[in-house]
Structure formats: C-alpha cells, structure tokens
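The next block holds one structure in the form of structure tokens; read it before the comments.
Of the protein chains in this complex, all but one are displayed in their positions.
First chain written, first letter: the chains are A and B, and each begins at residue 1.
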Amino acid sequence: MTATAKKLGDVMLRVENISLSFGGVKALTDISFDIREHEILAIIGPNGAGKSSMLNCINGFYHPQQGSITFRGQTRSRMKPHEAASQGIARTFQNIALFKGMSTLDNIMSGRMLKMHSGIIASAFYKGPAEREQIAHRAFCEKIIDFLEIEAIRKIPVGRLPYGLQKRVELGRALAAEPTLLLLDEPMAGMNLEEKQDMCRFILDVNDEFGTTICLIEHDMGVVMDISDRVVVLDYGRKIGDGPPDEVKHNQEVIDAYLGVQH
Amino acid sequence: MLYRESGQFKTSYPADQAIFTIKQDRWFFALLMLAAFVGIPLVATDYLYTALIIPFLCMALAALGLNILTGYCGQVSLGTGAFMGVGAVAAWNLAFRVPELNLLVVLVLAGLVAAAVGVIFGLPSLRIKGFYLAVATLAAQFFLPWLFTKVGWFTNHNSSGVITVPRMTLFGWEINTPMEKYLFALGVVTILALAAKNLVRSNPGRRWMAIRDMDIAAEIIGIRPIVAKLSAFAVSSFFIGIAGALYLFVYLGSAEPDGFNINLSFQALFMIIIGGLGSILGSFLGAFFILLVPIFLTRVPPLIGLDMSTAAIAHTEVMVFGALIVFFLIVEPHGLARLWQIAKEKLRIWPFPY
Partner (left out) sequence: MAFFLEVLIGGLMAGVMYSLVALGFVLIFKASGVFNFAQGAMVLFAALFFVGFIELGLSVWLALPLTVLVMVALAWAVERLVLRHLVNQEGIILFMATIGVSYFLDGFGQSIWGSNVRQLDIGLPTDPIFLMDGDILIQAFDLWAALVAGSLLVALVLFQRTSVGRALRAVADDHQAAQSVGIPLNTIWIIVWSIAGLVALVAGVMWGSKLGVQPAIVSLALKALPVLILGGFTSIPGAIIGGLIIGAGEKLAEIYIGPFFGGGIENWFAYVLALGFLLIRPQGLFGERIIERV
C-alpha cells in the first residue's frame, strides 16, 4: 500500500538543531527534520540512538539545551507535557504508561480529560450537566473502542490485560484526545505477526479517516517500509538519513549503522 | 440463582454508568437504607448508639475522606486526626459565636475551613511522595492540636481548654436523644457518601486515580498534578473536617483539641487498609470492623470464661489491630471491599461451584 494517493499538507512540526545532553552524555546532537501534516513519519535507528529522547523533547518531557521546536507556527524552547497535550500532541510509550488500577473504559475516558470541564461541585451532584458531559464523552470513547475492537474488555482493569491488548488500550487513550499529532513509541514491540497486522491497520486507518499526523518509532523494518511516508534515521544521537523509505533503505550510512561497521 | 445478571440489559449509557447496575444490588441498597433509617431506630438501644453506631458513622465519614486522598489519589496522610480537629474546632466556634447559623451551614463551613487547611498542608505533595509525604503530614498532626491549645481564642479562652457543644436544633427539631443524633448523623453521612461516590466515578475521580497510578503519564495526557493533588487534599479534608465536627457534636459532646491526636489518624488509616483502599464501601466496612474489635474484646472473653484485666484487653486490642493490618495486607490488599466483591461473584453462580 503506497501513500502516493494521499495529499500531504504543510509542515506541521519543525525540529531545528536540537541538542540534548544528560550530564556528560549527549543524547541528541544537532537534529533537524520536519513533519508534514497528514504524513506518517518513522524514526528508526539502533538502540540508544536517541529516538525516545527525541519524542520526549517533542511532547515537552525533556527540555533540549539547544535548538527549537515549532509546532503549528508556534516556536517554543521549553514546554510542559500538559501544555503539549493541550496543543494537540498525544503519545504512547515504549513501556506502557496506562493507569493500571482503572478499567479500559476509564483509561480511554481519561484521555478526554482536557475536553471535559465539569468541576468538583458539578461532579458531586452528578445529575445534570456532569452526567450529560460524561455520557457525551462516553459515546465518543465507545467509537474508539469499536474502532480498536476492544469492546469485550472495557470494564476490566488494564493491569490484568495481556501486553498486546494493553498497547491497544494505550493507543485508544491517545486517540481519545483527538490529537493532531500522534507520537507512537514502538507500538508493535512484543507483538506477534497477527497483532502487528492489526496495529498497522489501526495506524493506517487513523491516518486515513481522521487525517492524524503520525510520528512513530519502530524497529520492525517491514512495518516501517510498508506504512511510512518518510523515514528519519538516527544513530548515536545524530541524523544520518531522511527521506522516503526506498531512498533510506539504500543509504550506505544507514546500512552501516545497522550492520555495525566500525566508526 | 438469586443473583443473576442475565436478562438485565443496559440499553443506554446512563443505565450503564449508574451506581447500581444490577437490579438485585438496587434492592439490597434500598433495604439497607430502610434498615438504617427505620429499622435501627426501632430496635437499637441507647448503649448501641453511643458505643458503636454513632462513632461508626463519624469514623466512616473520616475514613471516606482519607480514602479519597490515600486510596484514590495515592497521597498518604497521617494527619486525619488533626483535620478532624480543625473541623471540630471550626464548627464549635461557628455554633458558639454565631448561634443563629443553621446547623447544616455550620457543618459545611467547618468542612470548608478544614479543606483550606488541608490544601495548605497538602502543598508538600507537589514535591514529595509516598512515606515522605506521610512524614510531612505528621507536621500537621502535631502542629494543629498545639495551635488550638495555645491560642486561647479557639477554645474561647476556656481555662480547661475543653469545648462543649451547645444545644443543637435543626429547623426547629431539637436534637438531644441518641436516636435523634443518630438520624442526624445518618442523614449527613448518606448525602456525603453519595457525593463521594459521584466524585470518584466522574472526572475528579479519574484525575485522582491517574495521579495515583502513574503521575508522569497523567501529566502527559493533560492532567495537571497540582490541580489533582490539591483538589484531593481539599475534598478529603472537607469530608474529614465534617467528620470531626460530627464526632464532636453528636458523639463526644465535649472535647479538648488534644483529643484529635495521632491515634485517630492511625485508626482511620487502619480502617481504609482493612476496608479497602480506593473503595467507598470499603471505608464503611473498615470503620465497622475496627470499631467492633474493642467491643468484641470486652464482651467475648468473659463469655468463654477468659478473665482479662482492662490493661490486658487494651494491649490485646493493639496487638489484634497490628496483626489484622499485616494479615489483610498479605491476604487481601484490597480489603474487605474486595472480599465482598468476591462473595457477590460467588453468589452469582450459586449453587454451582464455578
């Protein structure tokens, strides 16, 4: 399935000269790339290349020492995670960050938190505006549950779900926020072939139906080549490739990085 | 056979979101309310009211408040006693200095005062967690009773430091017999329990639970930890403050601020651990259980011929509490509430074994 039929929009996110270090360790060095609206961008690279750190910078969890991030025309150097969330950036995590004590439905509903405004007093009464809001957002979350085919587990506490389903619920929580930019950190890690195919289908459908821009970190080359519009390759915190999948596949530096040629 | 969900289809989201989704649960709750409001007044003795039922209601409310903070939001607090004290002192001052105020208004205002104090002492939770926070709440627990004793205004410069409750009337109905006090407390606690249940199943509850389960992830989906944590402290202290006011007004009658000490804090903590963290029902079950133990220990040994001195009974009580805490934490960390749930699940398939 190619992406040539899709219409890509303007640059939504521009990352410029980002450098990030922790003490003496340089996680990212002078990284720049763009993400265009509606595209699926994959970030790949060997372990420790700085991929998760890059995502953490985009949604405000880490603050780079140098460089800037421009999201929808607004440039910012430091941003808090909840500010990123309110601007329409949602993400999933490598090691699932679900609320283990809550049910699937509650986890997904929590993704709608920024859109729900009932305060303490209204919620204490429940009947009236608070209930109406809960029901309206419940309806939306049920659509996501249908989409991800997880109806059967909606009342089960997520701590009890198998790993693959937990990843799906996490995707659901991210989708509940109706994000414009969706950051996925290794969404297929630990899944078998069938589960991966399901996940790919969901990602493509989200991009297709809702037009959500997606930036994902992934190790499975088959998946990357199949679904992404563009690929950015990182190695030791530097960008060593940027372009359509076919181009990157033949880039000598990228091949060296993965095969482990001496630097 | 009796407890079956089959045939009960919920065809709307409101039906699914209801507190009691199963018909049998609704019946059970209705019966419970009937028993509480009508049954008990018909059969209970004055002794039962003053020894068990009234303190049960007060402590259950306090446990409920603490459960919101610790069970739902994960912020450990050892300051429950002090906040009950705040509510009690505030309520007494209001009732004493402004006698025209309606009793319910007094309670709500006392709760709000406690909520404000709760927010102040909850500020450390923005920087620290877990047992570090527990130690910080101890600051409140030791400071506040000292404040109330030292600053004479709180006790109206009474030389003995004891505050005594004035006559209570509500819309012309004078509350002085134990049964009337019971009904008053029951009404207050029922309304507040309903409010609590509503809170934990909607946005505030989800915010709190998200912070409890993984506060970093909560921040990333847009929940601001400062709002969630401080609101938990505020709501929790509101409940605990009113519990303290009730404790003074309908149970003790008179008290000195020192009486709201760390033992109450531990009692409330034990109630929610044994009853079930993160459960409204659990707060009630735990309160009942904890208050039953001393009565059990005073009544039962003589029946089986075991003669224990009061000191021995006191020590045994303490030992039993300690052992029970450990037992519940090992066997069923979700407490009596979870045991109740398991019992209901077994009842669903009764008389079949599985």
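The rule we apply is simple: a residue touches a chain if its C-beta (ideal position, glycine included) is under 8 Å from a C-beta of that chain, and two chains touch if they have at least 3 such contacts.
A quick note: this is a predicted structure, and the numbers were derived from the prediction, not measured.
Contact with the chain that does not appear here is found for just one residue of A:61, A:99, A:126 or A:202, A:61. Only one of A:47, A:74, A:95 or A:192 touches the chain withheld from this view, namely A:95. Only one of the listed residues, B:98, B:216, B:292 or B:349, touches the absent chain: B:216. The chain not shown here is touched by just one of B:13, B:96, B:266 or B:340, and that residue is B:266.
Touching the missing chain, out of B:29, B:47 or B:132, is residue B:132. Taking the complete complex into account, B:142 is the one of B:142, B:173 or B:350 that touches the chain left out.
Residues 74, 76, 123-124, 127-128, 130-132, 134-136, 138-139, 141-143, 146, 149-150, 216-217, 220, 262, 266, 269, 273, 311-312, 314-326, 329-330, 333 are the ones on subunit B that touch the missing chain.
Quick note on the criterion: only the chains that are shown with their structure count from here on.
The geometric centre of subunit A is 42 Å away from that of subunit B, both derived from CA atoms. For subunit A in complex with subunit B, the touching residues are 59, 61, 80-82, 84-86, 90-91, 93, 97-102, 106, 109-111, 113-114, 116, 118, 120, 123-126, 130-131, 134-135, 138-139, 142, 173, 177. Residues 13-14, 17, 195-196, 198-199, 201-207, 209-210, 212-214, 216-224, 231, 234-235, 278 of subunit B touch subunit A in their complex.
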